[in-house]
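For this view, one protein chain was removed and the others were kept in their places.
Chain IDs A, B and C follow the sequence of writing; residue 1 opens each chain.
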Amino acid sequence: MAGLAASFGSGAMTNSIGDLGMADVILVVGSNTTEAHPIIGIELKRAARLGKRIIVVDPRRIRLVDHADQWLQIEAGTNVALLNAMMRVILDEGLADESFIEKRTEGFDGLRTVLAEYAPEIVSEIIGVSAQEIRAAARAYASADAAAIVYCMGVTQHESGTAQVRSLANLAMLTGNMGRPGTGVNPLRGQNNVQGACDMACLPGNLPGYARVDDDADRARFEKAWGTKLSSKCGLTLTEAMDAAADGEVRAMYIMGENPVLSDPDQAHVIEALEKLDFLVVQDLFMTETAALADVVLPGAAFVEKDGTFTNTERRVQRVRAVVPSPGDARSDLRIITEISSVLGYPMSYADPSQVMAEIAEVTPSYGGITYERLDTGGLQWPCLTETHSGTPILHAESFTRGRGVFAPVEYVPPSDTVDGEYPFVLTTGRELWNFHTNTLTERSAGLADLNPVAHVEVNPIDAERLGVCDDDWIEVSSRQGAVSVQVRVSDRPKRGLLFMPFHFRAAPANRLTSTRRDPIAKIPGLKYNSVSVRPCEAPTTDG
Amino acid sequence: MNDTNPIAVQLTIDGEPIQAAPGGTVLDACRAAGIHVPTLCHDPRLEPYGACRLCVVEVEGMRGYPAACTTRVADGMVITTENEVLRGLRRTVVELLLSDHKLDCLTCDNAGACALQDVAYELGVSESPFEGERHRAAALDENPLIDRDYDKCISCGRCVRICEEVQGCSVYSSTFRGFDMLPDTPFSASLLDAGCEFCGQCVSTCPVGALSNRGQRFTGRVWELQSTETTCGYCGVGCTVTFAHKDGVITGASAPLDRGVNRGNLCAKGRYGHGFVAHPDRLTTPLLRRDGKLEPASWDEAIAAVAEGIRGVVEEKGPDAIVGLASAKCTNEENYAFQKMIRAGVGTNNVDHCARL
Amino acid sequence: MSANQCGCAESEKQREIDVALFDAVFERYADDPGALIPVLQATQEIFGFLPEVALRAVADARDTPLSEVYGVATFYAQFHLEPRGDTIVRVCHGTACHVRGGDEVAAVISDELGIAVGETGQDLSFTVESVACVGCCGLAPLVLVDDQMHASLDSKSARKLAKRIRRERSR
Partner (left out) sequence: MTVAGNMTDGAMVTIRICTGSGCAMNGSLVVADRMEKAIDDAGVSASMRVVRTGCHGLCQQGPIVVVDPSGTFYPCVNEQKAARIADSLIAGDGAISEYLFREDSDSEPILAYKDIPFNRIQQRIVLRNCGVIDPESIDDAVERGAYTSLRKALETMDPEGIIEEIDASGLRGRGGAGFSTGMKWRFTRNAPGDVKYIICNADEGDPGAFMDRSIVEGDPHTVLEGMAIAALATGAQEGYVYVRAEYPLAVKRVRLAIEQARECGFLGDRVMGSDFSFAVHVREGAGAFVCGEETALMASIEGRRGMPRPRPPFPAVSGLYAKPTCINNAETLANVAWIIGNGAEAYASIGTGTSKGTKVFALTGMVRYTGLVEVPMGITVRELVFGTGGGCATSRECKAVQIGGPSGGCLPVELFDTPIEYEALARVGAIVGSGGVVVVDESTCMVDFARYFLSFTQAESCGKCVPCRVGTKRMLEIVTRITKGEGRVGDIELLERLAQDVGRTSLCGLGQTAPNPVLTTLRYFREEYEEHINERRCRAGACNELSTFVIDNELCKGCGACKKHCPALAITGEIKGMHEIDPDRCIKCGVCVGHCAFDAISRV
């Protein structure tokens, strides 16, 4: 999100789910939309049905390709090269929106200079897609009345994630596809309330509403509101925190509703870090792999057991309502936090969640007009500044949040974890339709759990033949971080040389293989590109 | 729907002057005006189809009895939605449907939410004067989630259409023709083999009990269930979902057609992924590690232990030796309180969550 | 998900039917998005019926959902999903044939061949079926044996005809 924030001044989805249907062309980059965000997948499929053009950029033949007009099966990790080549075509063919560039942006010359090196014929060699295809995609996107970009972790979870996002922003600004229905740059948020957790400043450098901890005025405002002094030192990101824990710098962790042992890169490293802690608190619904390492485990409440709000990927704040009571002594996380905070000497006393929202609205301008009463008649998209403001479906309509949009001159840098003779395959990880995240919830939902109960690694038929493996045969996938035994699913979805593994399964934890190499700005690990080796193996014994 | 053409169309429906949006159907106009016209094959998520013929109306100047769901409104239209002739026609349609429908309303989970039951009641059809051949097909339960009982199918095509038009999956098609026409998978394959994504959209649109959610079977009559609308807790789309529940247990999930980003649609996780809530693995009591083992404890003990553990580290290494990881699964209010606790209560900015994963 | 996506088990089935046979068909209609029915007609021309593997190949080649292909194949009377007899006996049931005793002709033929109308003999010798109208109403009632027409039949001549084609078959 750092990339978008730098280009536009705000890191959130610029447009709305509902207005994707107004696009004539939708460029989908690194998003397996129909599996990871099925309802947005429906919007895309509907658009395709109505004759809109969908262009998919993905090294893997995701299901959406069946509905797409064009599929650019690029080599993993080469998004920037492709996007630069597309922009080069747009410039060369006079398809850029000069007046938009002139009136609403800055830094264009820097981009122009960079693009000189990215002739489609040259880029074609890097990305494995013909120059003709690159041109067709560029022309389609640039000549549409309204063209939208949708992206997801296939863009951000790279060492060059921020660069890739900025490149997408460049493309949108170059063609003036911003601020109107059916345009924009639209990151899809993976979990239900990623957007909200960010808005609420569960980020080491921010205070609610993206105020900065290192900005004196911002901090002063919150010190006043909260009646206490605040640290001006940026905190550690999750991955940095794990490193620090392993180094002994961090000694205690309080983990609420997360399962880093399975979800974070380099599992061995995570376990080492957590085991080294003096004190670990885990608050969750189940005895997760992480909770098993804790000193204190606190039983939380599921989302159907509590009141509150979630903010979805299109910045829509919506009500969450208690449907059923929590089992046994399990308690809502809010109640647990307020009690612990009070014992820690910082008393919190909210009679119910609506009072928290009232406080949020007070200290967070973009949530300023949000109340539970208003949410009862439907969600509101922030910024929603006052109680009469009807929300903002499209950001940057008149001007960018930061004033002018900034073009970033982004160069393509190949992933550092390059394949070599020892690790000749690229492994990419992601989600599958019927499982969610670390499978904690989905494996415990009868029926759903039976649809995709075990992990498989997708192997291209040619690779499978060369390895001499068939469906359900076992192979060992190894990286510099570790090794995992997993069953094969022969599939023409991944490109030759590419493997795909879901990260849902504890029996075959994909993150045992991934590394913590990360984007220098956003600190997001490059989970989508890992060099690995593969060899057939025996089925592991079940006591495992 | 663009702003330059806001001129409403003037209609007369059952003698009342009505304004309607241009481009819509007579059925849309009736519904918007609160006039009830019975339908079976209509779903606002789908393109007009006109197969059940229940919504026949009279329109002055039009031949015969056009279906309200497929007739576009035009300025000056004079429409009659209700009279003896129309009731008679609709009654015949219902009688025909009942003549080939398994009437097991006593044990059908859809009883009370069945559109065929509703129209039969509305038109006073208690039995069909027609007898003859009926479909006899074994109920199918070859997959873990969706039951199919084609003896109850009224061949309205809604499942076929929603799978194609909305879900883009085309798992079903109408197969064979005439009296033998039924929705089915190719070669009657199981839903799993037919490429089903188990979104359950077909179940949600089925007007009768031909498609049903296995998990809901015998969990409660429709009228015993309570329902609560909330926001789905899986991915970032934020679908509006209505949970049906009875005695504190969730029995099923659906979505309202007219609200939310999802407008009645859900995915497999949203519709079928709520079993974990009542799973026996749920943690129901705080646990404290004693002698290397996690053992049950009271909340007071647990909270004291947390406070003590944190305080100990702060005292020894300072607040920056503490890290709080919040959750993208928790509510805004919880996350707000959490970071506030870490920042204001502990005194560090070491707070993050899994946004990067 | 079926367990044989890698094709190990699939190839056995594929071998029975040489899919390459109808590559030419796909090619001929590749640029015609509406040509599903001609493709199925040509496919049936090759195999005598529409085997499942062929329908799957059609769906793949034309980028059309299998369900749609199956729905079309089961809609039109001309398409057959089961193997058919070497000789097809079609009894016309046009109005003129009906009025002039077509039903009786059909009964006699199906009696003599021992195959009900609409069915195929177990040895795949004959298929007996009724057709709506072959448009030769002036010659009613009539029967087509493959493409050969036998006109102005009655129950006696129909029986003779059936006996003859059975005899010819057994030779």
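Here are some notes:
The rule we apply is simple: a residue touches a chain if its C-beta (ideal position, glycine included) is under 8 Å from a C-beta of that chain, and two chains touch if they have at least 3 such contacts.
Worth saying up front: this structure is predicted, and the values here are computed from it rather than measured.
For the chain excluded from display, the touched partners among the shown chains of the whole complex are B, C. When the omitted chain is restored, the residue from C:Val53, C:Leu81 or C:Cys137 that touches it is C:Cys137. Remark: the omitted chain is touched by one listed residue; of B:Pro44, B:Gly88, B:Gly248 or B:Gly318 this is B:Gly88. Residue positions on chain C in contact with the hidden chain: 33-38, 40-41, 64, 68, 71-72, 75-79, 93-100, 104, 107-108, 111, 131-140, 147-149, 151, 155-156, 158-159, in rising order. Where chain B meets the omitted chain, the residues involved are 48, 50-53, 56, 64-67, 70-72, 88-89, 92-93, 96-97, 99-100, 129-133, 154-155, 157, 173-174, 176-181.
Going forward, only the chains that are shown with their structure count from here on.
One simple way to say how far apart two chains are is to compare their mean CA positions; for chain B and chain C this gives 43 Å.
Across the assembly, chain B contributes residues 192 that each touch 2 or more other chains. Contact of a single residue of chain A with at least two other chains is seen at positions 66.
Put simply, chain B touches chain A in their complex at residues 144-145, 165-168, 192, 197-199, 214-215, 228-240, 243, 245, 248-250, 259-262, 265-270, 272-279, 281-289, 294, 299, 302-307, 309-313, 316-317, 319-357. Interface residues of chain B, counted against chain C in their complex, comprise 164, 169-177, 185-187, 192-194.
Remark: chain C residues 1-2, 52, 55, 65-71, 74-75 touch chain B in the complex.
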